[in-house]
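Every protein chain of the complex appears in place save one, which is left out.
And now, chain A:
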Amino acid sequence: MGTTEPRVVDFPLRRPGEPFPPPRYEDYRHHEGLVVSHLPNGNKVWLVTRHEDVRAVLTNKKISSNPDHKGFPNISDTMGVPRQEQIPGWFVGLDSPEHDRFRKALIPEFTVRRVRQMRPAIERTVEERIDAMLAAGDHADLVADFALPVPSLVISTLLGVPPVDRDFFESRTRTLVAIRASTDRQRDTATKELLRYINRLVAIKEKWPGDDLISRLLASGTLAANEMSGVLMLLLIAGHETTANNIALGVVTLLLNPEWVGDDRAVEETLRFHSVADLVSLRVAVEDVEVSGQLIKAGEGIIPLVAAANHDAEAFACPHAFDPARTERHHVAFGYGVHQCLGQNLVRVEMEIAYRKLFERIPGLRLAVPVEDLPFKHDGVLCGLHELPVRW
C-alpha cells in the first residue's frame, strides 16, 4: 500500500487553448498510486490515468456503474448517468446481473455481421449528405452539415424510423447536442418531443412490426414498456454526439496528416488518438478496494480517464504520435469490461465510410480557418468541435 499521501489535483475539465489530452495527465500517471480530485460539488473522486489501472477498474466487481450508490461521481445534474428512477432502461448505469438482461437483448443488433448488413444504408446516407454539401456551394460547416446528421440518420435507420420522419428526428437530435446554438429550454423541448416520438414509434411497431431493432426487441418480450423508451433514448444519446465528435476531429487529423487519407487503419487510430469519451465512464467503489496500491474506500467515486490511458507510454509506443500503422490495438476509447461500447462495430463502419467517401468525393477538402481557431468543446462531457468550417 502506498505510504505517501495521495496528491490532490484539479478536476479534469478541459481548459480553453489546452491541448487534449492535457499534459497534466502525464504527471498524474507518474505519480505513485492514484491522484485524487474533487467534483464541482466538492465530492472526492479518484482519477485513474494508467492503461493497466483503467482496465483493472473497469473489470473490478467491487466497483459499480450504478448512480444509486452513495458517492457516485456524476459531474453535475446534467453531466453524468441518470438513475433508473429517472430513466428506466438506462442500462449503462446498472451492474450485472441487472445490466445483462438489457445487453443480451441488444447485442444481436450490433454483431459484426449485422453491422455489415447495414453498410449499403450507411453508404447511401453518407453520399446524400455529401451531395447536399456539394450542391450548396464551395464551403460547409462539417459538424452541422455532415458529422452530426450522419450518425443521427444511421441511428434512425437502425431504429426503423420511417424516411418521412428522419428530418424531424435529425433536427431534434441536433438541438440536443448543440450546447452553443440551443438554449436549455429548446433542449428540454427537443428531449420531450423525441421521447413522445419514440413512444409513438414503439406503438406503431407493436401494431405493424417490421424488420428493425424496435420490432425485434418487442417480439423478444424481454423489456417492459417503460424500459423500452429508455433503452432507445440511450442508443440515441450514446451514439450521436460521440460519433459526430470523432468524425469531425478525425477529419481534421487526416487533413493535417494527408499521407493517411484512404488508409482504413486511420479509423482505429483516430479513436485512440482523440478518445472523445474521456469523462464518460464513471464508477463508485461499493466495497473497499485497492487499485495500484491505493486504497479506495466504499462510497468513493472513481473516474477512469480513457484519454489518459490511451496516451500511456507504457501501453503505446510514442503515444502522442498519430500513427495508424501502430500494432497496439488495445485502446480503451470504447471503455472495457461488460459496459464496453455496444455500438463500437457500427461506429467503425460509419467512420470508415465517412472518411473514405468524404476524401474521395471532395479531394480538394481543406480547413477554412487556421487549426488553432477551431472551436474546441471544453464545456461538455465529450471532447469535439462546435464547428468545423471547410472549403473545397
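In this text, a residue touches a chain if its C-beta (ideal position, glycine included) is under 8 Å from a C-beta of that chain, and two chains touch if they have at least 3 such contacts; residues count from 1.
The working rule: contacts and distances are computed from a predicted model.
Missing chain, UniProt protein name: "Ferredoxin", from among "Acyl-CoA dehydrogenase", "Ferredoxin", "Amidohydrolase" or "Autoinducer 2 import system permease protein LsrC".
Looking at A:7, A:69, A:103 or A:166, the residue that reaches the missing chain in the full complex is A:103. Shown as candidates are A:15, A:119 or A:329; the residue that touches the absent chain is A:329.
Touch with the hidden chain on the side of chain A covers residues 58-59, 103-104, 107-113, 329-330, 334-338, 340-342, 344-345, 348.
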